[in-house]
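Complex shown without one protein chain; remaining protein chains in place.
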Amino acid sequence: MKAYTIDYVIKAISTLLEDGELVYIGLNSVPALIGTFMARDLYKKKIRIIGVAEAENPVRVTLSPSTGNPFFLESSPVMITADSFDLAQKGKLDVMFLGPAQIDEETNINLSVIGDYENPKVRLPGGAATAFIFPLVKKAILWNLKHSKRSLVKRVDFVTGTAKFSNNKVFVVTNLGVLRYDRKDKKWYLDYVYPFTSYEQVKENTEFEVEKGYMIKIEINEKDLEFINSVDPYELRSALEIL
Amino acid sequence: MKAYTIDYVIKAISTLLEDGELVYIGLNSVPALIGTFMARDLYKKKIRIIGVAEAENPVRVTLSPSTGNPFFLESSPVMITADSFDLAQKGKLDVMFLGPAQIDEETNINLSVIGDYENPKVRLPGGAATAFIFPLVKKAILWNLKHSKRSLVKRVDFVTGTAKFSNNKVFVVTNLGVLRYDRKDKKWYLDYVYPFTSYEQVKENTEFEVEKGYMIKIEINEKDLEFINSVDPYELRSALEIL
Amino acid sequence: MDSKLITLEEAVKLVKNGDSITISGISIHRNPMAFIYALVKEGIRDLYFIDREPGFGLEVLLKYGAVRKLRIAMSTLEWFSSIPKNFRKMIENKEVELLEDTCGAFIAGIRAGAFGIPFMPVRGILGSDLVKLHEKAGTWKVIEDPFSGEKIVLVKAIIPDVAIIHVNRADEEGNAEIIGPLYEDVYKAKASKKVIITAEEIVPKSYFYGKRPTINAEYVTAVVHAPKGAEPTSMFPLYDADYERIIEFLGHF
Partner (left out) sequence: MDSKLITLEEAVKLVKNGDSITISGISIHRNPMAFIYALVKEGIRDLYFIDREPGFGLEVLLKYGAVRKLRIAMSTLEWFSSIPKNFRKMIENKEVELLEDTCGAFIAGIRAGAFGIPFMPVRGILGSDLVKLHEKAGTWKVIEDPFSGEKIVLVKAIIPDVAIIHVNRADEEGNAEIIGPLYEDVYKAKASKKVIITAEEIVPKSYFYGKRPTINAEYVTAVVHAPKGAEPTSMFPLYDADYERIIEFLGHF
């Protein structure tokens, strides 16, 4: 079976999730959705999955063009987003995924505009929950499939949201590996790489400094691929393939 | 058929309601409940009735020991109290009934304590929605079945709520008649009396000044009594009879 | 999620002496009576009882000396006793302290607790003597609305230690369904640190597939199977209040 690069992103996301976590999945979040269900159903992590589809920990899902597909409810009760976000305000939401176009060295992230807000070069979709939830959630997993000096930047063009004033955990999962933000020394560490990526490659493609972290290699096996294909039988994720 | 004094209170309440009004009925509100349904079902006023029973304009009701009886819902959808009170915050609730132990000349009302709050001579049930809703509702109908200089007072012992800073209509329906507060000259007028009561009697039994108002006589006919008995077949209202 | 189904005897141990609690229902309707009886049998003491319009359940707790402090907008047993006997006597005798609330402010406070925000504004109220009591207690503040400049009351979030909510149906994880009147029961459940659901009927989780539970499992600590658990208060649409038993308890007539 052939693995897409995005399958490594999915596996990395799955790896970052831990027992006991309550995980929220937003719109337009294909790798987050597959990775989270992989963690729960293939790696048997005791997590609970909620999200914008308003399905409370559905027994099974099949990926469709929307990660907000209400038909997830065929195997779950409804839990509405306002209720889920109230949990975040109480500090009871563990994990949230955000897909910024730019991430900077201070944990500022941008999902709003490339260029100036009033005169944007590119108008992006908007931050959705970002500004609100990024500082509230216990673990923020940022994902970006175009790791380059234009996406992992010194300073974002616009601060859609920031974890600068929070004390939470922040990870960035990209097509090159996984960075972890260390709050003590305010630096980024490379914790995970893929068989086809290296520290040097990450360093070269990141505008801010990245130190060597755990440097664990994410591997994909047949079981992983089988699982990913079972959730995404139409290979919709291939549309996100950018390498 | 014999008419209780409370039947005149009920008829007076029914008389005060007008087409188009949205009317809320709280707990422990027997005359309000019967009077309101009389207005709608006997006098065909186009009013809508909601309340603490959370029944939205029930087709029919039978009085039981609680005016919050959920079985009103056998002929109505649920409309929850929080939703009804949100309408009040928007200025969209027309009529509310309150049953204060004391009412004073400035429209202050007391449902909390006789005597000092910290050292009460009598601890009353409490104001329920009073403080919140009395100034918000367009027409407040206060009812008191013991019209005397101890209940209609110069100054209440405790201001549970007040309409002093509001611009709404305030009526007081008692066992002696109906007073209306006039905001222009800040005086009370006697608008309705019963066949067995008079202006002099009201004046004598009220600590603050009362002027003659419309002085309309409330009469009760057989149809009224039939209707009242149909809503209150067990004559539960007789327990409130105090004359 | 693992099963949260426990016995009534286990569940009452989740409430500690001195806890603040709130219960489902109003007046003589859908009070979690089975739990309340078990609680007084356990000899619970010094509760801080928070609610909007309680009635029978509170009278039972008061009668058995379980309550030290109250924050409610009204207590009434309506036709049975406009001012409930224990409520009146124990406050007049200063055996119990009362911070009188008002419905709109209670709803604002319990909503703030439910939403995880520190406070919520509420309209009306200004001019009431309740304002002084609550300002002294630290539960309300009067501020100028920073948008309009108008005076408005802010209510600090109400976060009870325990909510006990009697429902029609629940699954083992705590997804719960209430039929008919709701009162503030969803807000109470969402606001409280621990939530105990007592249910007339336990259903499989699949009962809720595709449906919105009235209360989501995520908010629930424990589930107790308690058929007829509201008696002698009413449980729509299953049973009406048992007027005979209420009169008997009150010792009237």
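To keep things simple, chains are lettered A, B and C as they appear, and every chain counts its residues starting from 1.
The working rule: contacts are C-beta pairs under 8 Å (C-beta built on N, C-alpha and C of every residue); 3 or more make two chains touch, one makes a residue touch a chain.
The structure displayed is predicted, hence computed values, not measured ones.
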item	value
Touched by the hidden chain, restricted to displayed chains	A, B, C
Contact with the hidden chain (one of A:N57, A:T162 or A:N205)	A:T162
Candidates B:M79, B:L124 or B:V172 - the one touching the absent chain	B:M79
Residues belonging to subunit A that touch the chain removed from view	27-28, 30, 52-54, 64-71, 73-74, 78, 80-82, 85, 88-89, 108, 111-112, 117, 120-136, 158-162, 164-165, 236, 239
Touching residues on subunit B - with respect to the absent chain	22, 48, 50, 56-57, 73-80, 83-84, 86-92
Sites on subunit C contacted by the missing partner chain, in the whole complex	108, 111, 115-123, 138, 141, 143, 145-148, 150, 152, 154, 156, 179-180, 182, 210-212, 236-237
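As a working rule, only the chains that are shown with their structure count from here on.
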item	value
Per Cα centroids, the chain farthest from subunit C	A
Centroid distance [mean C-alpha coordinates] between subunit B and subunit A, Å	59
Chain centre separation (subunit A, subunit C; CA means) in Å	40
Separation of mean Cα positions, subunit C and subunit B [Å, integer]	27
Multi-chain contact sites of subunit B, meaning residues that touch two or more partners	none
Interface hub residues of subunit C, defined as touching at least two other chains	none
